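Shown here is a partial selection of chains from the complex, left in place.
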Amino acid sequence: MGRPVAIIGVGQTKHGRRMDVSYPDLVREAVVAVFNETGLTPNDIDGVVSGTMPSMMEGIALTHFYFADAMQAAGKPIMKTETCGSTGVSIAHTAYYWVASGMADLVLAVGHEKMNEGNSQATMTTVAEPFYQRYFISGAPGVFSMQSQMWMDRYNIPEEKIRDAAAFISVTHHDDAFDNPYAHIKMKVTMDEVKNARIITYPVRLLDVCPNSDGACAVIFASKDMVKKLGRKPAWVKGVGYRGEEYFFGDSDKVVWESAIQAAKQAYDQAGIKDPRKELDVAEVYNPFTFQEMLFYECFGFCEPGESPDMVLKGTFTRKGELPCDPSGGTLCTNPIGATGLIRVAEAALQVMGKAGDHQVPKAKLALSHAMGGVDQFNGIMILGSKL
Amino acid sequence: MEAKEYKTIKTEIRLPYELAYGATWTRFFEGLKNKTIFGTKCTKCGRILVPARSFCPRCFVDTDEWVEVSQVGTLIAWCYTNYKYFGMPTEPPFIGSLIRLNGTDVNFLHLMGGFDLNNFDEVKKIIKSGMKVEAVWSDDRKGHIMDIKYFRPL
């Protein structure tokens, strides 16, 4: 690791359908929240990093320009980082490297999206070129369905069991979201409701899928000196990891999913983690689809390959389980996509700072946060701890 | 390049949007419908910002003091544009202009007009930085920035 860096505060908007505010005002809501929380002012900040999923989600290409005022970035160095679904974690990485470099003591990281202003599936269609892949992989659910199916086939997991485990994940996360004041979807669902919901792309059903949310998240990263000076309880960055795969969806194995496995390994190595299920106290896994969340458990070494549905059904990853995953309700209940990865980071930070409120995992000291982007092509990790 | 040019694919991207004004833009554009230009005043730096803002970009405080600003001002800079590109939102020829409305503290971006724009040499005789200008309103106002047709020389 480089120079020690910590998160010293986070701010979130209330996520949901936010047609009550303009996009810049939504961004400012998160920024004001983090300043209120930390007692810092814009004058204290050395640099600002922001990002969205693809900028065209809301039809304004240069969002760091549009939001310069709202992020209180006028007169400051500013950076925009965008890596598709993993944007939020990449924003955190950019802020982390900036502070670790010694060139800044306080960096404000902001992620944002207003999905209700555009057409998310149509926008995502533009991530692939129009010669070849655009015709087949447009729309996120289809890609994840294929991946889930390959995973089921590889390990001969009975379809019934996977379906049950996915429903269990949906039910528990929807319950969790009630304890998260910022969550978008607050809705009680039953196993039967999930299993009988409308099919989106088989086997994925409506309640297996994240919503379109509007929201923003702001996180302040600080150097060790600044943490000491401010005297706040921080969440230390213990490890970061990121990996990409080939452009062509058919080129790489999406079951033994190297980008997820290696991104986690990079972060674990830095954090000195050997047995993640035992050592981690909580994980905020990027889970836009219930089925995919289980695959991440395996790629991150929370359990053995093919084993996750059993573990899920045993309750290993619930809030009272051995390794609580997404106690915030996760992406499944809240997905302002350019903010989503940074919300994972923020939630992990809140947990190790002991500030997660009603969804606090007791005595959480080490937390993993994660986001995924591209067409199953990128995975990013940030591990946070209460101790340096 | 002298290299062989290979095949190309012609395509188009179309994306639909519905963007939220929020409270401040809504009130500002309602103002335009009523032939009123609203600014907001920052209580910290004292600047009157136009168009109205929900907050001051320098002081970062909410600017909830609304002010009806003058429709007369000074032309700060202008740019005669007479070329066209795909999807251009304003029909050329037009004169993009920065106007300091009387009593305000920032430049308001809009158009100059009210005279024949087709011959640049004639335009150049009429338009001068520093001249006094005044808003001219459209009869068909929709709560849109183009409810002000343009500013004309006074």
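Which chain is which? They are A and B, in the order written, and residues in each are numbered from 1.
Following the convention adopted for this analysis, a contact is a pair of C-beta atoms (placed from the backbone, for glycine too) under 8 Å apart; a residue touches a chain by one contact, two chains touch by 3 or more.
Fair warning: this is a prediction, and the values are worked out from it, not measured in the lab.
*Asks:* With one copy per chain type displayed, what is the overall subunit composition of the complex in this structure file?
*Replies:* Taking the whole complex into account, we get A x2, B x2.
Going forward, only the chains that are shown with their structure count from here on.
*Asks:* Any idea how many Å lie between the Cα centroids of chain A and chain B?
*Replies:* About 38 Å, centre to centre.
*Asks:* For chain B, which residues are in contact with chain A within the complex?
*Replies:* 9, 11, 13, 15-25, 53-55, 57-58, 60
*Asks:* Under the stated contact criterion, what part of chain A meets chain B in this complex?
*Replies:* It is residues 18-23, 25, 28, 32, 41-42, 56, 58-59, 68-70, 72, 74, 114, 116-119, 122-123, 126, 130-131 of chain A that touch chain B.
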